[in-house]
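The complex is shown incomplete by one protein chain, all other protein chains being positioned as in the whole.
Moving on to subunit A:
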Amino acid sequence: MAHIDNTDPLLQEITGPTPGQMLRKRVFGHQGLLIGAVVLIILLFIAIFAPLLAPHDPYAQSLMNRMEPPVFLGGTWEHPLGTDHLGRDYLSRLIYGARVSLLIGAVAALISGVIGTAMGVAAGYFGGRVDMVVTFLINVRLAMPVVLVALAVVAILGGSLQVVIVVLGLLLWDRFAVVMRASTLQVRGREYVAAARAIGASTPRVILSEIMPNIANNLIVVITLEMAHAILLEAALSFLGLGVQPPTPSWGLMVSEGKNMMLFEPWLVLIPGAVLFLLVLAINLMGDGLRDVTAPENRS
């Protein structure tokens, strides 16, 4: 048992790259993750700095300039993406709409993630009665059609950004609970959990430091799926007129408002639709990438 001097530079060197360095290497070697992250960061940047980036006030109507076509369809640079049926600048509304979509996606996924993960992990870890109660709640939740319930609640409470976020947050936890319960069940029986308990680790410690890291990659995938799901649901609710209320700029609302003119001015629907698609794609790419770089199998 020789005493080892850990200030020895030679020893420091042979300890090899640290886990952080290896993670960085994996992140920058993953194209899907990088593309998704870059697109998401750009959209996030746009949302945060919307007042600086938008060329016009998104609420300012100009009935003289209704439905001007975008630049690539013969419009002017005054309104690069044209104007809508009330003469509002489409690009500015699109930029402000990013705020609504990202906010709803992030907060709704956060609320439902906390609810669903707590329920699922508790059910998987403790089993027995806890599991029975959680499984029952999941079944009750799965029996409720999200859009219908959201419609009813919004109809009663009135549509607003806050109501939509809370309603979606309280409705979208089912997948978190199902996936986290199954993953926890799988991990709970591993010997390292028994080893941690034999070491004397407390139940919160076992859950947070032994179980959570091993189910986190599934959680990341579900978070991104549910974020995308919430964004699409908000768009659907807004399209149905029960989500974010006009004149707040929201991509779903823009599709809804453009649908009457879809045959003659298809870009009114296509532009917000394309941006929505891009956002959801970026979130999913990033989720898949995060799962890949954090999975232990890829650490050879």
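Basically, a contact is a pair of C-beta atoms (placed from the backbone, for glycine too) under 8 Å apart; a residue touches a chain by one contact, two chains touch by 3 or more; residues count from 1.
Basically, contacts and distances are computed from a predicted model.
**Student:** Absent chain per UniProt: "Ribosomally synthesized peptide with SipW-like signal peptide", "Nitrogen fixation protein NifU", "Xanthine dehydrogenase family protein subunit M" or "ABC transporter ATP-binding protein"?
**Tutor:** "ABC transporter ATP-binding protein"
**Student:** Which is it among A:A60, A:L73, A:V133 or A:A195 that touches the chain not included here?
**Tutor:** Spelled out, the listed residue whose C-beta touches the missing chain is A:A195.
**Student:** In the full complex, which bits of subunit A touch the chain not displayed? Write them out.
**Tutor:** The list for subunit A reads 1-4, 6, 11, 14-19, 190-192, 194-201, 205, 210, 213-214, 216, 296-297, 299-300.
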